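See below for the structure under consideration.
The block that comes next holds subunit A.
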Amino acid sequence: MENEKVTVNINGCNYEVGAGLNVLEACRSVGVEVPFFCYHPKLKVAGSCRMCLVTIGTPARDRATGELLKKEDGSPEISWMPKPAIACGTKVSQNMHVVTDSEFIKSCRESVLEFLLLNHPLDCPICDKAGECKLQEYANTFGRGESRYIENKNVKPKKVMVAGKIMMDSQRCIECSRCIRFCREFIGRSTFSFTKRGSKTEISVYPNSDNDSNYLLNVVDGCPVGALTEKAFRFKMRTWFLKVTDSICGESSAGINVRVWSRNGKIYRITPRRNDAVNDMWMTDSGRYIHYRFEAKNRMSVARIDSSPCDLGYAAERCLEILKLGKVAIVANAWQSVEEMFLMKRLADACGAKIYMISHVGADDGKLLSADRTPNMRGAFLTGLLDSYPPKDFKGLGAAIDAGEVGTVLCFREDLKDFGLEQKQLKAANIIYCGALENNISASAKICIPLRTEFEKNGSWVNRQFRIQKFNMAVQAPENTFADIDFLSFLLSELEGSHFDAPSAEDVRAEMAKSIVAMKDAVHIPASGLPLDSSQFASVDFPEEDAMHYSRQKK
Partner candidate 1 sequence: MAIVVERKKLGFFERLYLPQIISGLWITLKNIFRPRVTLEYPDQAPVLPVGYRGAPTLVKDSEGREKCVSCQLCEFVCPSKAITVTPGEIPADSQYAFIEKAPAEFKIDMLRCIYCGLCEEACPERAIVLQNNFSINGASRAELIYNKTKLYAEGGVLPDKIMKWKRVKDNAELEGGSH
Partner candidate 2 sequence: MSYLINQTATCMPALLGTADCSYADMALFIVLKVVFALAAIIVIMCFAALSVVAERKVCAYIQGRYGPNRTAIPIIAAIPLVGNFLKKNGLMQLVADGLKFLLKEDPLPAHVSKLWYLAAPIMSLSPILICACLIPFGVWWDSGGAAHPLAAANIDVSLLAVLAIGALGVYGAIMAGWSSNSKFPYMGAIRASAQVISYELTMALAAMSVVLYMGSVSDSPLSLFEIASAQEQSWFFMTQPLAALLFIVALFAETNRLPFDMAESETDLVSGFHTEYGSFKFGLFFVGEYGHVALGSALFIILFLGAWNPLPYISYPESWGWISTLLGFITFLVKISAMIFFFIWVRWTLPRFRYDQVMALCWKCLMPLALANLVFYMAIAAI
């Protein structure tokens, strides 16, 4: 069924399209644009906006014999439907004829838009949706251009706060019901509904239904107009100024595909990116705000030795000297990219260090927030940093320090103090702290190296499905910070004596593909990610539960 094809004639040309598609998807798959508001590929069809009207015809059959009728020139006779049909609610069939560009269809769209705009306030200058608003785009492309409406517009509630994070403006609403359907179908609990009738219909919120769902903001992305806008992004920046970077959400091992919207080095918002194998078109609300972590004032801005600021290169060289003394332990973390982990493994081998990691586990919501709250635990397994799921604290490291086996701790990002090391253990060892933010140990660390956040570097993570996915640099890193890859490769080139100078993430992946079998194809990763062979880790006890596009049993 999935691979079955049917022939459909769209605007006079025959195309092979997948059977079972609706006409709208069929048209889009061959590059014919059909405008729509209420249709959403991941939601049920509602057919409420009537924007996708097309003329549809099927081959005519003789009523008596059931045979296909032919015209005089031999081509099949088409029986056209007398009225236009909605493309989103019609499935394709063999030899179906579709017309999307006739004058009639154009006038249909014009009229539909005129009706939609009757009560629309046209306050684009103050609307956050402007620039990415379907109504705005279609009004420009398919609309009449002028209003004939001279009566007063209906007045509906504006500035209604929903669940503390959405601003609702019923007046802008075009009653597409996407938000209603999303809440019912994905969250499983109704939040929005229509009230009143006819032209007075307005979108409303169920009384006392403060929805605490972690997915509610997806209705903002879904809303084709500015009726639902995000409180946190309200009046912050117009969308057309923002640069879009494809990235991956680092909130959990679900590996949600996201877009990072930034301008002049400041991230304004994060929205989901469609990936039918991972997150469809959704993401968690909490994941939208993880960039706030790095806007915090405790960003480490300068390298330090013994708490006094110094040159970055000098700090790195001192770091190297200490590492050469031996008795090194490396504390890695699962926010690091696969490339960094690969280099770290080589670094550990080069200085005979043991690698310590801990797990960060939270509640699994069975959708897109998985139990493992780090994005790249699978990467640590693939690169050989780990062979079993790590413990929750650094007691092992503490014991090693007490036993005198460890004299230097090269710690990346993790807060040793919060996770099991005691003050005297911290004092007993030379702590080299590398990270983007200050934490409990950075103040007393021997050397502090400021690193970059995941929004400031390129790399890739392996999510819970063992799918390797790329994230890209969204904003420029502050001066005097090291990219982890550069720092690690600097240490490596000095310790190994090899020439491995400031490689790109791609270079490291090429190196990795040579030595790690599972990664052999993962040099150029497509935008939708690349599933890796995970059979050798089937015995590992991962904490994630079954969720969207993921099931434990498979492993």
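General remarks:
Operating definition for what follows: contacts are C-beta pairs under 8 Å (C-beta built on N, C-alpha and C of every residue); 3 or more make two chains touch, one makes a residue touch a chain; residues count from 1.
Selection rule: all candidates are chains of the complex that A comes from, given by their letters.
Quick caveat: nothing in here was measured; it's all calculated off a predicted structure.
Comparing candidates 1 or 2 against subunit A, the one that touches it in this complex is 1. Residues of subunit A that touch candidate 1 in their complex: 121, 124-126, 130, 152-159, 234-238, 240-241.
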